[in-house]
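Missing here is one protein chain; the remaining ones are kept as they sit in the complex.
Up next is subunit A:
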Amino acid sequence: MNAHRADVVIVGGGIMGAATAFFLRKRGVSVILLERGLIGQQASGVNFGNTRRMGRPVEQLPLSNRSRESWLKFKELFGEDVELLLNGQLRVGFTPAHEERMAKYAQEAQDFGLGMQMLSANALHERFPYLGPELTAGCYAPYEGHANPRLAAPAIGRAAVREGAQVFENTEIVRVEKEGEDFRVTAADGRIFRAPVALITAGAWGNRISAKFGEPVPMIAKAPQMCVTEPVPYAIGPTTGALADAPEQSVYFRQVARGNIIIGGGGHELVDLDNRRAYVNPSRTLLTLKNAPRVMPAFNHLSIIRVWSGIEGYMEDSRPVMGPSARVPGLYYAFGFSGEGFQLGPGVGDVMAELIHTGATTTPIEHYHIGRFAKLAAQPA
């Protein structure tokens, strides 16, 4: 069989893989993108859709800001509208400790252009009168927004195709090996793809490939729990997230242009990685339904019409793996983004393309190098 060839082969067509393929083409690099299902069908297509920067670790803000530039010109860059709404982001808290956390973050991240404003209880309730009386403080970031995840990664994938990327959907990769100067990538049906550079953007499944190259990472797959109300007249401005003392207690919500309100929270479920299914536990749904009206009492007058979830890889240190392999020349990784990878997607693609093309990047990503887990590989199994 004739092997497909390119300068770079990418395994995994979520937002990370699709965006990298796009930006590599912009740099004139030939690229093959391989996806087991359809582009953007996993985490990238089912997430909550928040493109906020506020709340991210400070070390991630340069990358997040780089990504924001792409989001702001999404249509121009990728050719399609993905319902980006820039209505700001609001964090709210119930206790003095929450207020302290928000204030501390506002202080630490003040140089990154988020425009955060701390709001006292009075200011909060005056400005957002629909909020519940238990809330005692807030932090508002006016430039943040959200977009439609069902549309975004597929749109980037189509843009990559228009730029000349070879995209293969329904192509499950069963082996990635180094063979001489090349990577030889084998699909379940026997097709073979070759390139001198390989990038692994396989999301929650990334560890399965990195481990084969002697670079296992401590990652577990989890499923955040989502639900959505019927459409109602547009009334909520900013995407809102309440601070919580335990993951189960968390609640966040945004109203899409169509009027439905998407609510996330209630903690995570474990997932079935082999069957690629993430389930919603009804107890978690009920927990969210109990907690959401504490943030916005009017929720009690609405109904939810659908629940869903998605599969994410959670790293032990909550940081993704991004950058070159520590062991294999020509091999790169960008996976294990949890909770916040949707916003980062275009930026990660931009940075990985720059790194692969030029050998360096202007955006700091050293925190994410896979070498930090090298001792794991050294330990006997």
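What we mean here is this: contacts are C-beta pairs under 8 Å (C-beta built on N, C-alpha and C of every residue); 3 or more make two chains touch, one makes a residue touch a chain; residues count from 1.
Definition applied: contacts and distances are computed from a predicted model.
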Answering from "NADPH-dependent 2,4-dienoyl-CoA reductase, sulfur reductase", "Fe-S-binding domain-containing protein", "Thiolase family protein" or "Monosaccharide ABC transporter membrane protein (CUT2 family)": the UniProt protein name of the missing subunit is "NADPH-dependent 2,4-dienoyl-CoA reductase, sulfur reductase"
Out of A:25, A:52, A:91 or A:158, only one touches the absent chain, namely A:158
Missing-chain contact, candidates A:95, A:283 or A:362, resolves to A:283
Note that subunit A touches the absent chain at residues 38, 41, 45, 150-151, 154, 158, 229-231, 258, 279-283, 285-287, 289-290, 292-293, 299-308
